[in-house]
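Note that one protein chain is taken out, while the other chains of the complex remain in position.
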């Protein structure tokens, strides 16, 4: 490695603990989200309470489900608008906390009995801090791949959208559907 | 901002606290170190105990001092080899802890009575964790600019060399002298 | 039994130079035989914790990937790595949970110690603990854990000795290099939670007994509550904190000097509650979320702080507004000079003139005079203050905003200040701030990062001042304990399940969204005739939740511990009356012995009493330890989403069938049961979700079919209403067709047949096959071996 190169490489860390963060989510592009869902063996989409107040999100979830067939776990009451739109979530009464606890358990058979999920995609959480904690739990204690396609960057996910303003955000969601 | 751009920008943070680090040192190139020393009104070079065991560092400090006239505060016993090489540090008995405590105090007049220093350059600390803490103190509680030109990246400095292997490190030091 | 002998010295003639101090007069009459675990030490109830933890698996959501607790670190523990001391991330997080609980429990213990110490000095050790005629079990937590019936204030001292000893022992275990298993730290957290309820009980019964608070009175007076209640024509003393002593002295001073009607006394946080228990003429300004607002408003003429949940910038903020501060506690001395023993005249003059920004007065009995005189004198000299922000100022502030959104990312709620600012700046329309206000906890973090130095909190407050002021109503003053007669009345319906549940709303104000959501949740359960109990900040916020006619729930629902009642027990320490009530159900209705008999009672509660806590906001270490104490007692809690930041939850897995079993004392068999409740601590994201979870977690294995039917009816109705469908797991709770809601019976039987493969005898509408277990009216469940052995007379071979 040449000296120039050494200086080009942004070496953020001396001792990772020293700066209090180990690793943050990689930014994921919409297309890649679509691809990952397709390639994954047992993916699941987990929706949050923001769907109760954001029709566009409901729209997106309905379309994604229709397009990819991905199962939906609805939390935070998000089942109601989805059911009204004809989607049947595979779970409705378990909070994100329960779902995360289950995902961590290697012996969980999933809601469909096919075994634990290999990819969990998260959307529509009104309270990003709740999702953030759950992603942290999944990062440290599970083998599940996590993608957050919420409006704010989620550092503890494996992959996340960056912080996006409203318009860009819906555009990004649309791009997932376009693939 | 276009969507593409938004995704290009590596947005590391949703909530900075959430990833436990606020801001890390910018990587600084050797030339810039030299320039900053030159441009600064009241710079000081603070040396550590590694000079007791690394002749090359002593060499560098002697040369830098000769070239730029920068005052040297010697800590950790680093005064001995420097004095043997004819340098007269402006302080020798105060540990890095004392020096940092003084630097934080806006009313300190410096060892030369000219007022507090505006730039502190650090080199030769055997124990990077000690320096790291002092840089953290300076980051949060002082107005002093800090540059670490030690072998390991120091995230709490304002500017720091990256992690460098031995050869690259001495090369980098030499480049400072070349300017 | 009154005795003349007091603590003191007896001089014995034969032994010169020796005096014998009589320490404690212990009443040894055998009111109840001693149970197996009086004064339990850390490991004594570990077997019970292991039962809980086996089912309710601890769940960890780290806030950070690191540990910095010793100088071998910092250690990077991501992915459950081990640090330099060998601890792994999970265990490290459990350790931090213990720490949070310890801080919480210590707060109540120190508070209790302070009160008891003060009361012993003032009223003597023999001052009786008399909670009124209807409260015979005066201290259920103390009886249960410590094993005595405290008769006098003095008796409480040894209880605190014990609690303190245990807390220190647990704190010791946090030293680097100890527990290897997170389960053992959890057991310690549960231990601390239990101790916390004992300490809270000591604190509250001491003050109720000594200060003549309402004693379990369902008709305790109504108290004015809200940001708009203050009479601004009078000098205003604002008291912030949790320890009533300085506030009491202020009220007393006013009365002694005939100034009651001249000066406005208003409280923030729990001190507000306890002050109004002492004097219902005092007013409640609000919760922690109103502290910065109350100061920034400039209204108070003097601010008095005691301890806990007071902003750590109170002095700085007050000084900016020119408000003098009187600190009164060792826990929050604010760097102020200790002027306890100085001449009040000098102190008053220093404070009024601004020479001193604040003082520390350690003796609560000296606070009244100084606070009152300062308030009156400040008002006299300065008159009524200008409003904190003019219209022009407001506009000027908003103009500065660049829309950088730094405030958004530092805000605990990510409130879109940037959008509101830009909207106001461009359109002159400040309405978006009104949308923000009910969610904003007025923490001020946004201001810390705003590069333009905009007074964001003030901007929000100014823009929504009408709205803020109009959220004004009435709370019922904290009534303290639940009466034994009330327990006698509701014990059976609760245990049978015909009162569908007890909802205990007992948390802090950092709600996920608008403050009114708490009221909406609670109203749903009041209408459905659950018993609702409340305390602390939730109790105050409920007082501000009013209908179109301005009536709060306290005015619409009775204050009795009965179906459809809304009971405000009091301040944080009064939470012990809620655990106490649950314990008393086991004691009074079921006649289970209390004394030193923790595991049996907790086991009874877990299996039979459909009580669930709700902490919609729960920010503090005290909340952590209170909830954990409820959990050890077998009471689950639903918490708001911020509470994920406590890092730990207790969540069982309904699908692990092997974990859901009990010993049945009747059939003498170990039998599977429905997973009810299936969590001890779980966060909900939205109010919709919280409501459904609360109903769900009220279900208990020992419900009669009628009770189960009622509980399931509510659960299913609420799920349909808020989730749009039947809940996923309703069938797990069906033991017999009689459990099913009457109106839906056919429909549900069909689903059981079609979707779950159960066998149904359609002629008789009977379930033939399917449920986890058969329903048995005499079912008598326990998880505890020695309880089983006691009641069956048989030994379990393990």
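Every chain is named by a letter (A, B and C) in the order it is written, and numbering of its residues begins at 1.
The rule is simple: a residue touches a chain if its C-beta (ideal position, glycine included) is under 8 Å from a C-beta of that chain, and two chains touch if they have at least 3 such contacts.
Given the structure is predicted, the values throughout are model-derived calculations rather than measurements.
Taking the complete complex into account, C:107 is the one of C:107, C:534 or C:709 that touches the chain left out. Contact with the undisplayed chain is limited, among C:621, C:704 or C:719, to C:621. Here one chain is not drawn; of C:33, C:258, C:335 or C:793, the residue touching it is C:335.
Note on the undisplayed chain: of the listed residues C:35, C:58, C:83 or C:324, the one touching it is C:83.
Those residues of chain C that touch the chain absent from the view are 1, 3, 5, 9, 15, 17-29, 41-43, 46-47, 63-64, 66, 68-76, 81-88, 91, 99-100, 102-104, 106-107, 109-111, 113, 160-161, 163-165, 167-169, 171-181, 183-184, 288, 292, 307-317, 329-335, 338, 360, 362, 410, 412, 441, 443-445, 448-449, 510, 618-622, 642-646. Residue positions on chain B in contact with the hidden chain: 15-18, 20-23, 48-49, 52, 74-77, 79-84, 91-98, 100-102, 104-105, 107-109, 111, 125-130, 133-134, 136-137, 139-141, 152, 163, in rising order.
Just so we're on the same page, only the chains that are shown with their structure count from here on.
With each centre defined as the average position of its C-alpha atoms, the distance from chain A to chain B rounds to 41 Å. Between the Cα centres of chain A and chain C there is a gap of 33 Å. In chain B, the positions touching at least two other chains are 13-15, 20. Shown for chain C are the residues that touch two or more other chains, namely 64-66, 409, 414.
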